[in-house]
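Remarks on the structure that follows.
Every protein chain of the complex appears in place save one, which is left out.
Each chain gets a letter, A, B and C, in the order it is written, and its residues are counted from 1.
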Amino acid sequence: MPRMNMVQALNSAMDVMMARDENVVVFGEDVGYFGGVFRCTEGLQKKYGRDRAFDTPIAESGILAAAIGMGVYGLRPVVEIQFADYIYPATDQLVSTAARLRYRSAGAFTAPITVRSPCGGGIFGGQTHSQSPEAIFTHVCGLKTVIPSNPYDAKGLLISAIEDDDPVIFLEPKRIYNGPFDGHHDRPVIPWSEHPASEVPAGHYTVSLGQAACVRPGAEVTVLTYGTMVHVALAGAEEAGVDAEILDLRTLIPLDIETIVASVGKTGRCLIVHEATRTSGFGAELAALVQEHCFYALEAPIVRITGWDTPYPHALEWDYFPGPRRVAEGLKRVMAD
Amino acid sequence: MPRMNMVQALNSAMDVMMARDENVVVFGEDVGYFGGVFRCTEGLQKKYGRDRAFDTPIAESGILAAAIGMGVYGLRPVVEIQFADYIYPATDQLVSTAARLRYRSAGAFTAPITVRSPCGGGIFGGQTHSQSPEAIFTHVCGLKTVIPSNPYDAKGLLISAIEDDDPVIFLEPKRIYNGPFDGHHDRPVIPWSEHPASEVPAGHYTVSLGQAACVRPGAEVTVLTYGTMVHVALAGAEEAGVDAEILDLRTLIPLDIETIVASVGKTGRCLIVHEATRTSGFGAELAALVQEHCFYALEAPIVRITGWDTPYPHALEWDYFPGPRRVAEGLKRVMAD
Amino acid sequence: MKNAAPLELHVPEPPARPGEVPDFGWLKIPPAGSVARPDIATPPNEMRGHAYTLIRVLDEQGAASGPWDPKLDAETLRRGLRTMMLTRAYDERMFRAQRQGKTSFYMRCTGEEAIGVAQAMALDDRDMVFPTYRLQGLLIARGWPLIEMMNQVFSNTRDRLKGRQMPVLYASKEARFFSIAGNLATHLPEAVGWAMASAIKHDDRIAASWIGEGSTAEGDFHHALTFASVYRVPVVLNIVNNQYAISTFQRIAGGEESTFAARALGYGLPALRVDGNDFLAVYAATRWAADRARTNVGPTVIELVTYRASAHSTSDDPSKYRSAEEPGRWPLGDPIARLSGHLARLGEWSEERQARLASELDSEVLAIQREAESYGTLASGPHHRPATMFEDVFKEMPWHLRRQREEMGS
Partner (left out) sequence: MKNAAPLELHVPEPPARPGEVPDFGWLKIPPAGSVARPDIATPPNEMRGHAYTLIRVLDEQGAASGPWDPKLDAETLRRGLRTMMLTRAYDERMFRAQRQGKTSFYMRCTGEEAIGVAQAMALDDRDMVFPTYRLQGLLIARGWPLIEMMNQVFSNTRDRLKGRQMPVLYASKEARFFSIAGNLATHLPEAVGWAMASAIKHDDRIAASWIGEGSTAEGDFHHALTFASVYRVPVVLNIVNNQYAISTFQRIAGGEESTFAARALGYGLPALRVDGNDFLAVYAATRWAADRARTNVGPTVIELVTYRASAHSTSDDPSKYRSAEEPGRWPLGDPIARLSGHLARLGEWSEERQARLASELDSEVLAIQREAESYGTLASGPHHRPATMFEDVFKEMPWHLRRQREEMGS
């Protein structure tokens, strides 16, 4: 089976879908000839032509609106927002049309679009190239939100997203485009090729939306996490020497509540880890759900290890990033009580 | 003391501040000559002139940007977004400049702006005149978020917001502009004049940001709520016959955690009530905080009574609105466990 | 260089406020028939003047003249007249129904009927339209049944939108009429996206969209024009300049220093500024733009100059901000009266036929209204079942919505 990093896996997902379905089109800033600033769409214009993979003006709201209109026509647009930090100008299109169109027209019109966007920090991008805005989308009913943590899932989930008839926000943790970063920024970069999840089928396959993956079975505590933090959590658990069950949520909406409840029911403890700022982050919803569903099983307060409630500071990136040390501390805290 | 409804109290806050501080300016769509579609700015243009209270083009992002620029100059703009549902086009200005300016310039430039906007349902406004988007703002570090529940607080909090040197989102539950609506939509409307909080001093006073109010002391369960739902919670507690301690949070960021923790520490039970959609609503953050701070005091799972995770449906408004019956059910649920 | 005088903020004002005498002298009205009709292949920069004039076919006496006269036969003209009158009759009945408390809200398009109706007739029925809330004439002209529209206005059991939308925010896939947006301007770049898709698929259907002059200030207006220009999209973008955005006169939207049509010029797009109350001019301009789009020449911006003769909506009271005399002094008249006058002048119509038709249409509307009310009204029901509220958020209902539906207990 071919080995792929995340960028190649994402590229392959779009390639496979463009070949299978003439209605799939790909566009965004620098997405056409150049193939995207992270090269995720490389080669697609050459292969499928300028009217199926093209550059757009710098207008995120215009990009979303064009995608929605195309979706109404019957296409399946896959658009790239260059950084998740730049999705804000498109908020009205996302909330007021993409998320609401099926509902407000009682199914007459729909927006089967996929919005890809690199998120997260760890590349010294400062406060406007590091954000993780997923919580906002999870609060907007009508949007699905997906965040993969490895090449195999990235491709399978992206194909599912493209085939899905609802609008999907597909956030790509840019720090793990090239390797399974575990938060040890001072150690040499490990490429994906050494990780089993880099074995990615060349053709079509899917990873279903709404299903978490257990990346480490364990008995003492459940860790709920996604994206880059999956790898950090693994490292943190090792450092803490705690037998943690680590769930990679993969899809935030719809959420795989069953897997979560089963795990916390078993372990009686829960740590939530995400890179986004804490207050009203998706960790808050997870904490609320876990205590709603597993109150009597819980032996200790649910702990959240997250980005601080500040913008992502350029030079202090590694003091901001919730790395393995903080995850380990969190695990110890949740085990201590 | 004069009796005022919410609209008059808000108008009075702006009037008082415009008279005291020449740097206070007020603008927004239909805000000038007409005085706003809810008449909150009535008379201000006549009194303070066209360059201190004026109409704007329909461009929420432009309005926010102009306010930010004026704030940088040294003014204290108070802008109105006609409905909270229409704040989305301004998201980028709110997140990327208003919330971040002090931080990114290390204090050299700031945006001491107040963004007023009517929120919430109950007036048959359908899905685009009924939203309660507060959770989104609470996730954006750098913004303060305020939601008053009565005329006295509305005026005192709005003055505090205008005097505050940080950007403040000031959400006004439109259903209680004219009376303390308790969710019984089938009963006659009660005007504010019959409510003690309609006694509003004519002059300057403040209600501090960051302080909750206990609107009903009680021993059995703590209800965390704000805005219209304060009145609904009071009615719901009465209907359930439960001795609930009801806290009107008033300010979501910064949150009055001490009052919350003290109350839940005492009652051991917690119900959260808001009108916004549930998933990743501010109730999630409240639930997460309460279980973090009061885990060992909690005798039952924290329950959330909220708007459903759907758009606000026009004809089914009263099935959507979390009224007193649902609050009472929630109280019974939290007491039963 | 220092300025002699200190800086001043200029805040535009309307020509008249309540109690003042309105004067529309600022509106320059060229004689009917006087504006040239360029070929659709004319480079936009050779026809910039069309953004600053007013294309008119019908004169004050009801005579049609000039190169823009679409030379429609009397049958077609009567059809247009009937549809405009039906629209008005519908508006009046629905307005009254709201006043009687049968529904929450209503918006009339009084005085603007030529726009939706003539444009629907000038477009192909297969073309996709992305309208605003004031384009009921368009939907009626496409033959969408009034009963469907009323069911929506009453949010009753037969409302295809399941009671979810405020009155007048229609959507009809069959009529190729896009779901009307509550958030202004969002639909304009969406229309451009639809038309881009049509071009990508080598289809022959074009898109058309409408936006109020007030809403042109939104960023999405700019996005629509930019994308339309860059990709030469087969779309017709209409700006309905009815002088007001709720209480706000169009000068606050930028109508003082320029025309709204002129916005197009900066993007290299052609613009037509049209007498929006002149059925023939509206028809002809739309046809010109549609032909241009359909033949791959590119998009066109049309400004339709009209007047919002009634209130913004049933929630609005214009006496608070504009002179009560203003509607009567609007110099471009009423579109129904003008077309009816034209037909009469051609010997194809009479005051008597006009009166008869008006009363027939009112009866027709009333009968339909009775039927619609039999399916329910917002005030007294019945409505769709509460549990339907959870449908269509997603294609398949996820667990959390199923759970909430159970929690609701229905």
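Here, a contact is a pair of C-beta atoms (placed from the backbone, for glycine too) under 8 Å apart; a residue touches a chain by one contact, two chains touch by 3 or more.
Note that the structure is predicted; figures quoted are calculated from it, not measured.
Within the entire complex, contacts from the absent chain reach the displayed chains A, B, C. Screening A:Y48, A:Y86 or A:F282 against the full complex identifies A:Y86 as the residue touching the chain left out.
From the set B:D15, B:E29, B:E134 or B:D166, the residue in touch with the chain omitted from the display is B:D166, counting the whole complex.
Only one residue in the set C:P131, C:G182 or C:G219 touches the chain that does not appear here, and it is C:G219. For subunit A, the residues touching the chain absent from view are 29-30, 32-34, 37, 50-51, 54-62, 85-86, 88-89, 124-129, 278-279, 308-311, 313-316, 319-320.
Residues touching the missing chain, restricted to subunit B, are 25, 51-52, 56-57, 59, 61-62, 65-75, 89, 92-93, 96-97, 101-110, 141-142, 144, 164-166, 210, 253-255, 257 (touch as defined at the top). Considering the complete assembly, subunit C touches the hidden chain via residues 1-12, 44, 48, 52, 196, 198-204, 206, 217-223, 226, 229-234, 251-254, 256-258, 262-269, 290-291, 294-296.
Everything below uses one rule, namely that only the chains that are shown with their structure count from here on.
Between subunit A and subunit C, the centres computed from C-alpha atoms are 41 Å apart.
The set of subunit C residues touching two or more other chains comprises 162, 164-165, 169, 181-183, 219-220, 393, 400. For subunit B, the set of residues that touch two or more other chains comprises 61, 85, 88-89, 127-128, 279, 309-311.
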